[in-house]
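In this view, the complex is presented without one of its protein chains, the others remaining in place.
Note that the chains take the letters A, B and C in the order they are written out, and that residue 1 is the start of every chain.
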Amino acid sequence: MAMQEATYRDALRMALSDAMSFDDSVIVMGEEVGRYGGAYGVTKDLIAEFGPERVIDTPISEAAIVGTAVGAAMTGLRPVAELMYVDFIGMTMDQLANQAAKIRYMFGGQIGVPMVLRTQGGTGRSAGAQHSQSLEAFVMHTPGLRLAMPATVDDAYHLLRQAMTQPDPVVFIEHKSLYTMKAPLNPNAEPVGWGQANVLREGDDLVMVTYSRQVHYALAAAQTLQTDHDISAAVVDLRTLNPLDFETIRPLVENAGKAMVISEAVLTCGVAAELAARITEECFDFLEDPVVRVAGEDIPISVSPLLENNSVPTPELIIETAKKMFV
Amino acid sequence: MAMQEATYRDALRMALSDAMSFDDSVIVMGEEVGRYGGAYGVTKDLIAEFGPERVIDTPISEAAIVGTAVGAAMTGLRPVAELMYVDFIGMTMDQLANQAAKIRYMFGGQIGVPMVLRTQGGTGRSAGAQHSQSLEAFVMHTPGLRLAMPATVDDAYHLLRQAMTQPDPVVFIEHKSLYTMKAPLNPNAEPVGWGQANVLREGDDLVMVTYSRQVHYALAAAQTLQTDHDISAAVVDLRTLNPLDFETIRPLVENAGKAMVISEAVLTCGVAAELAARITEECFDFLEDPVVRVAGEDIPISVSPLLENNSVPTPELIIETAKKMFV
Amino acid sequence: MKNSTLPELYEEMRRVRTFEERVGELFVRGQSAGSMLHLSIGEESAAVGVCASMRDGDTFTTHHRGHGIFLARGADPNRMMAEIAGKQNGYCQGKGGSMHIADMGLGHLGANAIVGGGIPAVVGAGLSARHTQSGAVSVAFFGDGATGQGILYESMNMAALWNLPVMFVCINNQYGMGTRIDQATANPNLHERAEAFGLAARTADGLDVEEVVDAAGVLLDGARSGKPAFLAIDCYRFYGHARKDKSPYRTDSEEEEGRKKDPLIHARGKLMASGLMSEADINALDARVAVEMDASIDFAVAGQEPQMASMFRDVYDAAQPEPEPVRTRIDRVLAQG
Partner (left out) sequence: MKNSTLPELYEEMRRVRTFEERVGELFVRGQSAGSMLHLSIGEESAAVGVCASMRDGDTFTTHHRGHGIFLARGADPNRMMAEIAGKQNGYCQGKGGSMHIADMGLGHLGANAIVGGGIPAVVGAGLSARHTQSGAVSVAFFGDGATGQGILYESMNMAALWNLPVMFVCINNQYGMGTRIDQATANPNLHERAEAFGLAARTADGLDVEEVVDAAGVLLDGARSGKPAFLAIDCYRFYGHARKDKSPYRTDSEEEEGRKKDPLIHARGKLMASGLMSEADINALDARVAVEMDASIDFAVAGQEPQMASMFRDVYDAAQPEPEPVRTRIDRVLAQG
């Protein structure tokens, strides 16, 4: 296959389809993944291609969906389970954190749980407090779980393919506002490695470390900062939060002396806290300012679009904050 | 009532009993809280005192226990639900984070959920990976939930009494290794205020910020550091992580210039990350060193006592780390 | 008991139907907050039939498809529509929206966007009712899809064990999104599960609102005196799952058949056959209701957007400090360095 335009949604579907064609043990399961084609259309037509034995519509039973995937993964399948919204992770946290994450360790390394839990999060659809959250910190705080969050069409494809070959459970969180984003995609290109961050923009004055949709906000902000304010900001897309690639971040921060971490998750005890703490720990001698956290507000998300949009970082907030770092 | 010796367990039970005597709307519910008296004995004999209508033994249904408490709290009761181990919070996270935490906000401030979820966590009983965790970060990362973690006999009593008068849901996490700790207790004394940190030891060289059992490890370490190494370490017991009292921490860190945060929870994305990030943000100009995180290892807890004990901070690790901060 | 004569029941069902049609319009006009609008058209007899036997002081929770239930319990359609539009004068000041409407005054403990999420709260409300001997019942309304959620069984077990004044109402519109009930379970006789947990349980045909009233009345009476109950109401979801869903997963002929189970048409027929109302009477009533519901759109559209300042309000009790905005924090932090 050659280069083609694809949406983030298409890229995800292609990744699933290619993996299923390549490896008969890959199955897809979840609510509405079959006949309906997925609440966000990611699994559209897979059931026609691979049949209902490999594309399994489930009842609305999130806990058992994850638990079933655990059992399937332990017995030779490569389940890719879908959680329709990451907001529903609360019902699955026992199966995810007490079972999937700990089985290899508790059982002395006898067996792993090579499953992928695909889900999506974030704001942007006026979906209210229980359908708009960014809950990746729960996953990142659980040893044993890998965590991938694609920001680009390329990663929607390649990172998902990579996730499906990992020996350990991967939580793969898409962003609901990115599904219609389009970009050229080459499924045969050599992908960035699993666990490697991607420097999407170089910059000498400031380093922005981020992931998922905020990568695009950061890139837009960096562009404006360069053009309008002569501030040169690097943008790092982490791609995976576990593993976390600090080695890519280090030289950039050492060089710029200023760092900003950007995350849609609520600020307190979130991913931004970990990133800020780590950068400070590792690059303290090089920092001119404290690492700045641009993160979600410590509040639930409203259905009102005005409140919703202002509950998470915006390109404007990123720009405004960056400017303040240079006064 | 005058000063008396009490264990942490006794103090908790007294707090429940006193609150129930004082306020008829307080009910206690959970697995084994009645006839059995609580897995760790905290609710012993309460059923004899207050009857099975107010001390309610439930089936093993953690999600519905929390959900029932939510409904009871919305309709005029003050439920104190017990989750036998904080490790079981995974089954309750939807009811806790999507319901209890968000109801006031989603419903535009019409009503609160004045419930307390008592539970216990931490290592020390060779209870294995699913019964030894410190999962407070999940709670701290959820706007709308208050979080209290008593370290002392005094707080076991007073902080629990205060929790039972909060207008918002409080998760109250005890430490399984503290139940038998004894100290004098005066239930009538004026308590430290809700939401206020407690400076348990002053010190000019280094500030240790911690909570729950690690308070005692920090105090022991600070004693040794003073005696054997001439290092003067302050010890701050946070008592509540939400609200978080930063104003007590600030002057101490500004004075000492060095800070260590200590938490039994796993390091990555844990409470220590938030504390380190915050101290750095607020006291950057005063810091000689990066804030050091002494936290739980990023691994599950083993049943083997040797591995278990070394999976979380020990007084020795605190001492060793502090010494390194002065070479 | 209010709304217990057939004309009253019909009027209430018409109000629900017309309100939902207006919600659809609000969406088409681009004035709803988002597209997660779940209409209860086809299910009116469930909402109206159960609520007819509920009393002041009773409490309830609903699922995401709960507009009709709340209306039947006395909601103001204006404030509902305003909430659905995300406006400040809505029931929840525009923070909740269609899926998170509540009103403590009317005993509405909340709609829920989590399938099954509101179910256990009624067990707690049942405990409260018993504690205060208020005589109130608490009713959980949910869809057939929620029978996939374990928390339903946990809650039913507790209610039965403790003999609480609680009722579980499963509005079986045959679908959870694109999944037909027989694609979600091997035994679609849902009330059998409740029986196995020791509840009084039955299934009513939602075509006939009077059948629902009768079944619900008996079960609610039982619940009030400590015999918790479960009622499944069979009906059909006339339209897509949410506003954007065109239901490609079901055939036109199935839909046509399904929509024949229309409780309004059925009631209309009964009203006329029995001579309780003439066709003209009914048409006049329908027109009156249309005027009321048209007004709700105007009310919603005229409402203000929430103020930005309200964003940090109501995370905690009003007497507590609000969470610090990220911007404020950043400014303070950058005073360092």
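The working rule: a residue touches a chain if its C-beta (ideal position, glycine included) is under 8 Å from a C-beta of that chain, and two chains touch if they have at least 3 such contacts.
Everything quoted here is computed from the prediction, not taken from an experiment.
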Chains in view that touch the one left out, judged over the entire complex: A, B, C
Residue among C:196, C:265 or C:308 that touches the chain left out of view: C:196
Contacting the left-out chain in the complete assembly, out of B:111, B:199, B:220 or B:303: B:303
For subunit A, residues in touch with the removed chain: 25, 27, 53, 56, 58-59, 61, 63-64, 66-77, 79, 94-95, 98-99, 103-112, 143-144, 146, 167-168, 243, 281-285
Sites on subunit C contacted by the missing partner chain, in the whole complex: 147-154, 157, 160-161, 163, 183-187, 189, 192-193, 195-198
Contacts of subunit B with the absent chain, listed as residue ranges: 31-32, 35-36, 39, 57-61, 63-64, 87-88, 91, 125-131, 267, 287-290, 292-300, 302-307, 310-311, 313, 317, 320-321, 324-325
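Here, only the chains that are shown with their structure count from here on.
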Chain centre separation in whole Å, for subunit B relative to subunit A (CA means): 31
Cα-centroid distance, subunit B relative to subunit C, in whole angstrom: 38
Whole-Å gap between the CA centroids of subunit A and subunit C: 34
Touching two or more other chains - residue numbers and ranges from subunit A: 63, 87-88, 91, 128-130, 289-290, 292-293, 297-300, 302
Residues of subunit C touching at least two other chains: 94-96, 100, 112, 114, 117, 150, 315, 323, 329, 333, 336-337
